[in-house]
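For chain A:
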Amino acid sequence: MSSTLLEARAIDKHFGGVTALRNVSLTIRQGEIYGLIGPNGAGKTSFFNVLTGLYHPDGGELIFAGEKLQASAPHKVAKLGIARTFQNIRLFGNMTAMENVMVGRHVRTHAGVFGAVLHDRRTTREEAAIRRRAEELLNYVNIADRADDLARHLSYGDQRRLEIARALATDPKLLALDEPAAGMNGTETASLRELIEGIRKDGITVLLIEHDVKLVMGLCDRVAVLDYGEKICEDVPSLVQKDPKVIEAYLGGSIA
Partner candidate 1 sequence: MSYSRIPSMTLAIAAAVAMIGCGQKEEPKPAPAPAPVAAPVPPPPPPKPEVTVQLGHVAPLTGPQAHLGKDNENGARMAIDELNAKGLEIGGAKIKFVLVPEDDQADPKQGTIVAQKLVDAKVSGVIGHLNSGTTIPASKIYFDAGIPQISGSATNPKYTQQGFATAFRVMANDVQQGKVLGGFATKQLAGKTVAIIDDRTAYGQGLADEFEKAVVASGGKVVTREFTTDKATDFAAILTKIKSKKPDVLFYGGMDAQGGPMTKQMKSLGLKAKFLTGDGGCTPEYIKLAGAASEGQFCSLPGVPLDQMPGGKAFGDAFNAKYGQIQLYAPYVYDAVMVMVDSMKRANSVESAKFLPEIGKSDYQGVTTKIQFDDKGDLKGGAISLYQVKDGKWEYRETIGGSVVAEVKEAVKEAATAVKDAAVATGDAAKDAMKDAAKEGSKVAAEVSKDAAAAKAAVEKK
Partner candidate 2 sequence: MTSMSSLNALRTDKRMVIAATVIMGIALAVLPFIIGSGLGNSWLRILNFALLYIMLALGLNIVVGFAGLLDLGYIAFYAVGAYLYALLASPHFGLHLPVWVIIPAGAALAGIFGALLGAPTLRLRGDYLAIVTLGFGEIVRIFLNNLNAPVNITNGPQGISGIDPIHLGGFTLAKPISLFGFTLPSLHAYYYLFLALALFIVFVTIRLENSRIGRAWVAIREDEIAAKSCGINTRNIKLLAFTMGASFGGVAGGLFAGFQGFVSPESFNLMESVMVLCMVVLGGMGNIPGVILGGILLTILPEIFRHGSGPVQVAIFGKILLDPEALRMLLFGLALIVVMLYRPAGLWPSTTRRREFRGDSTNDVLKEGE
């Protein structure tokens, strides 16, 4: 039995009169792949944004690795060890793939203005380390050959991979992926699946929002289902698929 990495306690979030999240509590354990699914507009991305500090929750709290997450401070969240990707890829389009990943190292490095200008030994060493790590990560996600291309010129699948590499560069404990398989074809999805499994094997916990139910059910250790901002179910995939509330939420759709 692994320990708890993230605990969300009764998270609420409203936009004007619309409730995006209501009393959502969930627990993610160290080392698992945790899926978050739900119909469109169920509040999955809102939960992500609250988790990563982009939104200020209206109620509840998040405990990550024993520490309370500070709201509205995405960079602090990143520092604590939560990295994310975005549903509609947000890369630094005019930077090369390599540079994108190097930016990811920002939070784990220290050089300031003086270091940058004077190029003292610590800074040069740090810079070399950043570059080395970025190369490794590009290799890891299999796009090393595109290192010097502008991020915006990469293919869609490669952009997804690059975003994951950039997230990994922050040395996260929890990697939160927002619909990484959206728009991918079968082969791409398969290799993405391998990638995610590899990441987990390296000891990084994964939180996955996904539409591709097959992928989620095959990949995740546990799955939570959101509907109209409320968690209606949290369990292992096989049980979630049979949950009547879930089936109803998907309008009796083809969940299995």
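Regarding candidate selection, all candidates are chains of the complex that A comes from, given by their letters.
One rule holds in what follows: a contact is a pair of C-beta atoms (placed from the backbone, for glycine too) under 8 Å apart; a residue touches a chain by one contact, two chains touch by 3 or more; residues count from 1.
Values in this document were obtained by computation on a predicted structure and should not be read as measured data.
For chain A, the touching candidate in this complex is 2, chosen from 1 or 2. Put simply, chain A touches candidate 2 in their complex at residues 52-54, 74-75, 78-79, 83-84, 86, 90-96, 99, 102-109, 111-113, 115-117, 119, 123, 126-127, 130, 150, 152-153, 166-167, 169-170.
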